[in-house]
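Here the complex is missing a single protein chain, while all its other protein chains stay put.
Right, subunit A next:
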Amino acid sequence: MNIQLKNENFILHSTGAVFWEKQKTVIISDVHLGKVTHFRKHGIAIPQNAVSENFRKITAVLDHFLPEKIIFLGDLFHSTKNAEWNLFEEWLSNHKQETYLITGNHDIIDESHYKKIGVIVTEILEIDAFFFTHHPTEKEDLFNFSGHIHPGIVLRGLGLQTLKLRCFFCKPNQIILPAFGEFTGKYFLKPSSEDTVYAIAGNDVIQINKE
């Protein structure tokens, strides 16, 4: 789905990624890599295959948009370094894009490890009229991209129908991205009249009707 923010074109992808056309940049939030491995290390048998799914999805997004830059909006890794780090390192070595990580609350792996594999780590990033953070943040003249809360939306219809979906949550001066990672939950938001919600429905992104 194509949308305009500050007169620039962005594409919302059904994986939860955003593509910024002018800057040829892919923006992804809350992947929570290493979560499955972290659980398994503590004796909780989550299927291992879920690990590779995250990498398969990111690769698919990159193959689709062919970006020059990737911005991870925080919570790239779920916990401390574990075997999935090696997979990430290997995956990254096959991708030549300039890679940024905006640190989030889960990102407790030391910056130096990222530096070694060429990831630029920062708390905040500004490009043109946009700035990127992990936690939703408001600033007067700049438009904010963030993640952290894993937004979801509850829809209602006739016949007592309800649907719960992941979504991109757009406020006048910011957009909150859904969690990209497999095996992550959602937090349900209630929009106000000036907000716009784009829900992820299978392979589509659909703008939600207002009441």
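The rule is simple: a residue touches a chain if its C-beta (ideal position, glycine included) is under 8 Å from a C-beta of that chain, and two chains touch if they have at least 3 such contacts; residues count from 1.
Here is the rule we go by: contacts and distances are computed from a predicted model.
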Record-based protein name (UniProt) of the chain missing from this complex, from "Membrane protein", "Fe-S cluster assembly ATPase SufC", "Ligase-associated DNA damage response DEXH box helicase" or "Sodium transport system ATP-binding protein": "Ligase-associated DNA damage response DEXH box helicase"
Touch list for subunit A against the chain that is not drawn: 37-50, 53, 78-79, 82-84, 86-87, 106, 153-163, 165, 182-185, 190-193, 195, 197, 199, 201-202, 204, 206, 208-211
